[in-house]
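Before any comments, here is the structure.
Of the protein chains in this complex, all but one are displayed in their positions.
All chains are identified by letter, namely A, B, C and D, in their written order; residue positions are counted from 1 within each chain.
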Amino acid sequence: MITKQIFPLTYIFSEIKISLLTVTLIGVVVDIFPIFFPGFLPDIPISIATTLGIAISILISFKVNQSYDRWWEARKVWGEIVNDSRTLVLQLKMYMDPSDPIIKTIAYRQIAWCYSLGQSLRKTDPLKNLGGLVSELELKQLQSQKNVPLGILNFQIDPIRKQFDEGKLDGFSRLQLEGTLARLTASMGKCERIKNTVFPTTYRKGLHLAIYLFVIFLAMSEPLRLFVVLEVFILVIISMVFFFLEKAAFRLQDPFENQPTDTPVTSIARTIDINLRQLLDETGIPQPIESNDFYVM
Amino acid sequence: MITKQIFPLTYIFSEIKISLLTVTLIGVVVDIFPIFFPGFLPDIPISIATTLGIAISILISFKVNQSYDRWWEARKVWGEIVNDSRTLVLQLKMYMDPSDPIIKTIAYRQIAWCYSLGQSLRKTDPLKNLGGLVSELELKQLQSQKNVPLGILNFQIDPIRKQFDEGKLDGFSRLQLEGTLARLTASMGKCERIKNTVFPTTYRKGLHLAIYLFVIFLAMSEPLRLFVVLEVFILVIISMVFFFLEKAAFRLQDPFENQPTDTPVTSIARTIDINLRQLLDETGIPQPIESNDFYVM
Amino acid sequence: MITKQIFPLTYIFSEIKISLLTVTLIGVVVDIFPIFFPGFLPDIPISIATTLGIAISILISFKVNQSYDRWWEARKVWGEIVNDSRTLVLQLKMYMDPSDPIIKTIAYRQIAWCYSLGQSLRKTDPLKNLGGLVSELELKQLQSQKNVPLGILNFQIDPIRKQFDEGKLDGFSRLQLEGTLARLTASMGKCERIKNTVFPTTYRKGLHLAIYLFVIFLAMSEPLRLFVVLEVFILVIISMVFFFLEKAAFRLQDPFENQPTDTPVTSIARTIDINLRQLLDETGIPQPIESNDFYVM
Amino acid sequence: MITKQIFPLTYIFSEIKISLLTVTLIGVVVDIFPIFFPGFLPDIPISIATTLGIAISILISFKVNQSYDRWWEARKVWGEIVNDSRTLVLQLKMYMDPSDPIIKTIAYRQIAWCYSLGQSLRKTDPLKNLGGLVSELELKQLQSQKNVPLGILNFQIDPIRKQFDEGKLDGFSRLQLEGTLARLTASMGKCERIKNTVFPTTYRKGLHLAIYLFVIFLAMSEPLRLFVVLEVFILVIISMVFFFLEKAAFRLQDPFENQPTDTPVTSIARTIDINLRQLLDETGIPQPIESNDFYVM
Partner (left out) sequence: MITKQIFPLTYIFSEIKISLLTVTLIGVVVDIFPIFFPGFLPDIPISIATTLGIAISILISFKVNQSYDRWWEARKVWGEIVNDSRTLVLQLKMYMDPSDPIIKTIAYRQIAWCYSLGQSLRKTDPLKNLGGLVSELELKQLQSQKNVPLGILNFQIDPIRKQFDEGKLDGFSRLQLEGTLARLTASMGKCERIKNTVFPTTYRKGLHLAIYLFVIFLAMSEPLRLFVVLEVFILVIISMVFFFLEKAAFRLQDPFENQPTDTPVTSIARTIDINLRQLLDETGIPQPIESNDFYVM
């Protein structure tokens, strides 16, 4: 997540440099062409370009909208993970003997699940940093799992069933704990859905095509037959707005890509880590993750 | 689901070739007409065409929006099917004796349901690939069912009632299992709703009419009275953006049509297959379905 | 629900003939007027008309959007009715003795409720076709009910309470059955809300006013001072797109009006009829309702 | 709620008369000004006015959208109140002895709550018309309540707790009844939220500013330098569309203001009154509230 209102121009530039180069090229070609082939290219009325410009704005607006929705949904799901993690520990403290060490085991495993889910979504090692949160044996068993977070959730089932079988947990309480685990399963599935569903690529193609057409028609427009440098400058600066917004939308739509625009899953997992340890009345609480330069992961 | 950012141009072309041919024809007729009947067709101001162009962008934007929503809803429902399938097995492991073979029977039947639902929505044989997942007897009984996935869900009722009657399952647990089955019933119903509800055709008619009017008025516009080939080229390339976006929306709105743009139900069913088998601690896990060329089913 | 991509032009025409006639009249009057009163009507720049045209597109787009949402919500509610009807029977089979004849009685009453709700929403006789699904006595009692479907739901309460009092149903099961009935009550209420809430008429007035203003300003536009027939033709064909889309939206917003664009409630009720009978292992399943000409009710 | 498609023009006019007067004034001033100070006011190109016109359409479209959402949400909440009122009585009949007079007491109090909530939202006397629905004692106690509907809900707690304490109601049933009361509490809170949250006024200011700028720039536009009466007429008629739509949105956004555009809470409360009395098998059912002139409250 980008946290600063002011962030390096180099970041913006690195995002759209290829598109701007193509626009420069188009501008130069359209301008130099008539020198060698006079009378070949017609003067196009500027209203075709302006119409395309408005059409592109409408289409980008739709794309930004949908991309924002995906990004916001991803953030909402991680918000629910925060809520259900807290609720899980509050439930354990309400339903079980507060001095039972199993509460700490389940809470630590929940912290591990949060870290692991974030890493798994970003396609980094899902087992990193889990030492101390799950047992050595569990860590080993998780290595053969194709879906590590699902494997961790699976571990949570056993102690709850055991507590129930031993009469330490009644039917109502088990029902509520199971409900919380089911919601966490659902949150995990929602993240995987956002990660694995490619935003319709056909739409992006249509939009790119429209922007390049806009540049070409604008370059050929009669009232813009100025000298080359100025015309290219105008083409670049106007198309830059479109390309930048399109790229910003593109980044938002995939929030688990190990990019500065990601949902800050590591930072959120750390918040959960802090909250759960405080609910367990522990000392030695870890520090929140600080904003790194202009973004936080 | 189209998985690649770059996909064959032939695919795009095959989608909109008839529309482009019609536009070419309109362009040629409007251009040749005045040669035979001079003075008959008036010069129309280009602002009528540009206004229509903006109007079409607004209407397409709405259509893409609604189509995207249907497509995304379909994907969400299948995400819930993933979640509820996992939850079902986690519940069975928590509520029943983990060594009871009935758990495996119910889980396999759930896998069968996922495959069958996908095939049923795509109007392919809903009983294909179910061997080994449901018993021979069940397979036979399903043949007389008009709605095979509903028939499979029906089979899940019996063992749960029996476990309850035999005292192996308490009231709380049965309640939760029944809740999960009710959610799966609802997910199935949601898919059927999307499949069976025709997106309002009247709207599409209005949009198509508007695009063709746009082409005609643009062709008759005074400033575009260039020589035939160039004018037709401009008409085709601009209307192509509209037709392509409209067709992309059209594909999205029906996500269970056995098309490359479909929700990848077979691939999701396979993921569920893998997950449930791992939760059952099985070996011999099947492989995920690979992207076929530029899309995955 | 209109099911065919191609439907009769006469249907479109019959929907908007009055509006088109008015436009023709406006066109003729504006064109003939200057012949008798030369110099009275000024030449208006076409950009006022084009601006109005874009404004109308934006407003229509909003209206189509909201109307589509109402229509889609109506369809969703009926989808939930399908789901809850199936769930009701699955629950009865899970919670009660599967051989108890009360299951069939409740299921048939549920089918009756579906048919009756659809007929009641369309303001046709809510008691039609209920013979054989509810008893003669019930049919008679329903005649004094102002809200027949609510009366049928009321009948479902008694047998469930009786089963519980006789110890054939435990507390958990009654709770779930009551929950399903409460969801059905809610679905009924949602349909009534859509039926009884008039879509804000003020908005439609504003939109119509804008379209007629558009036609008048376009007719008075300087560059469109062509000969009468052609000008009127252009006015009619452009305003037709607006009127058609507005009428299409108008039809969508009221989905229970006994119109071809209705939510196909009779057809859905029949699907439920078929599903429930198959879940009861009956033979003599009725046929699905076929598409009638170009639509299905 | 306005129920008729045709409603008095005087209603429209009374809604926007001040705005139209201001526009007339602006038009006259801009037109007369150059007579006294020739050459002072420049001729502005009309494209500035048309751009503003399109911008205003976009902004109004957003506002209508959000206002409609508030209005529709208010209607939905009252739909849920209908559903939960019916469900409450169905639950009482299922869970308690159907002949117990407490059912009637609770049902009548629920009817009183509906009437009172509507009157409270409209800032009219919340205790009016409650005679016969709550006891004299309760009516007196309610007079000291700052929130009368919350006070009525509070009265529903006691009899349910008493029934449970006397063993006439089991734990499951109390749970469901309490759930219904919690949903009614939530519905009340939602209405209060809509009532008490002022729609962002800054946005309205920006929109009004834009409309007046539009009128000024349009009046100063070169091609509109017609004779005064006609120009003012055009200004008034075009800005009327904007003002009317903005006012329509304004009315929708506050649906509990004792205005013709209100959510018809009195009429809905009467429907609940009728439904609950029929569920209680009473005679002497009151009549539904008829549409008053062109609207229903």
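Everything below uses one rule, namely that contacts are C-beta pairs under 8 Å (C-beta built on N, C-alpha and C of every residue); 3 or more make two chains touch, one makes a residue touch a chain.
In this text the structure is predicted, and so the values were computed from the model without any measurement.
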item: Left-out chain, listing which of the shown chains it touches; value: A, D
item: Touching residue (missing chain; options D:V29, D:L175 or D:I285); value: D:L175
item: Option from D:T105, D:N129, D:N147 or D:S291 whose C-beta touches the chain left out; value: D:N147
item: Per the touch definition above, residue among A:V28, A:V64 or A:I102 touching the missing chain; value: A:V64
item: Hidden partner chain, touching residue among A:K17, A:K76 or A:K162; value: A:K76
item: Chain not shown, touching residues in subunit D; value: 42, 44-45, 47-48, 50-52, 54-55, 58-59, 61-62, 65-66, 145-147, 150-151, 153-154, 157, 160-161, 171-172, 174-175, 178-179, 181-182, 185-186, 188-190, 192-193, 197-198, 200-206, 209-210, 213
item: Residue numbers in subunit A that touch the chain omitted from display; value: 1-5, 7, 12, 46-47, 50, 53-54, 56-58, 60-61, 64-65, 68, 71, 75-76, 79-80, 82-83, 86-87, 90-91, 93-95, 98, 170-172, 175-176, 223-224, 226, 230, 234, 237-238, 240-241, 244-245, 248, 251-252, 261, 274-275, 278-279, 285
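Just so it is clear, only the chains that are shown with their structure count from here on.
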item: CA centroid of subunit A to CA centroid of subunit C, Å; value: 38
